[in-house]
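Only a single protein chain was left out; the remaining protein chains are all shown in position.
Let's look at chain A:
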Amino acid sequence: MSTTSPSRWKTIRNETGRALTALVIALAVALVVILLTSADPGAAFQTLLTAPLSSNRTMGLWIDDVAKLTLTGLAFSLVFQARQFSMGVQGQVYMGGLFAALIAMSPIGATPLAIPVAMLAAMCAGAVYGFIPGYAKARFGASEIVSSLMLNYIAILVVNYLIRAHLAPAGTGQLMTAKFPDTAIFPAILPGTRFDLGIIIALVATFAVWFLLYRTSWGLKLRLVGHNPKFAEYAGIRSSFIMVSAMTVAGAFGGLLGSVFVQGRAFGNLAQNFDGNLAFEGILIAIVARSRPLAVPVVALAYGYLRQGAQLMGIRTDVPTEMISVVQAIIILLVASSFSLPGKKLFAGLFGRKPTSAAAPEAAQ
């Protein structure tokens, strides 16, 4: 990737500008919502914007989120680059988490092999789960959007059932498994925080996806299929194979995220509904990053900060965490739309018209 080319820098500048504009507009709306609903809006807004930096522990929480958001963002980027709207990351996370947990709780869990084997099992499970909607689309023409969403619900129900009925310690009525052995849990990089192996896995995965997309012929074909399927077909690329393989590889990263979830220091066990809807936030990451793998961690860093701020705002103030979904929706809407042109016109109109409209009453006086 040559970083010297001026057009690339221009693209990066433009995209950053768009993302920042969207962020500012979204935060402005968030401020209005907070002003309308909170008894102490100042404290709430300040918590939203500064709380993640308040201690080592909260910074650990932030980085932990960044690792997870990066992985889900990568999984979505891969399918979006192939112009597939597979929404199955959540299901892959549950399947990956399940298989990672099964390995961690088996005899292998007590050996040093626990972490790599569990990660591999999770990736395989996720890949299979990503393959199903891809195959159903390529072979039968079934919409991948609907089938992948249905598979999400199925995965969540199956995993929740297995935890409740089989994996939770018998007789306790808990909705989670016992803690995995220490050998199966990611080691902490900074002791006492959640700053663990997950972030390194995320960075390696980022590089791997970039390499796959931009340095292999498979990646070139994938981007071609995503860009112009007809041209790709004429060029002799089997687009259905590329489609299925893109969804399968993305599934593997979704599964990997499952293993990062359950083996990370945040959990260290398999619990019901463990993903907390984080998997779907990869849509936002991928869109803002324009499905460019190298931009994904940067976006995840910024968005993870906001997300953690919202979590802490929910805990420390009277504004519920879910307020952040307004910000999410606005960012997606603004970044996905080509608002720069009408936006510029609007601003030009605002600034161009303001003086005249201000001047008009004066003239009348």
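The rule is short, and it goes like this: a residue touches a chain if its C-beta (ideal position, glycine included) is under 8 Å from a C-beta of that chain, and two chains touch if they have at least 3 such contacts; residues count from 1.
Just so we're on the same page, contacts and distances are computed from a predicted model.
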Candidate names "tRNA threonylcarbamoyladenosine biosynthesis protein TsaB", "RagB/SusD family nutrient uptake outer membrane protein", "Cytochrome c-type protein" or "ABC transporter permease"; UniProt protein name, chain not shown: "ABC transporter permease"
Which of A:A43, A:A110, A:V128 or A:I154 contacts the chain that the document leaves out: A:I154
Listed residues A:N14, A:S143 or A:T216, member touching the removed chain: A:S143
Interface with the undisplayed chain - residues on chain A: 37, 85, 87, 136, 139-143, 145-147, 149-151, 153-154, 157-158, 160-161, 164-165, 277, 280-281, 283-284, 287, 320, 322-326, 328-330, 332-333, 336-339, 342
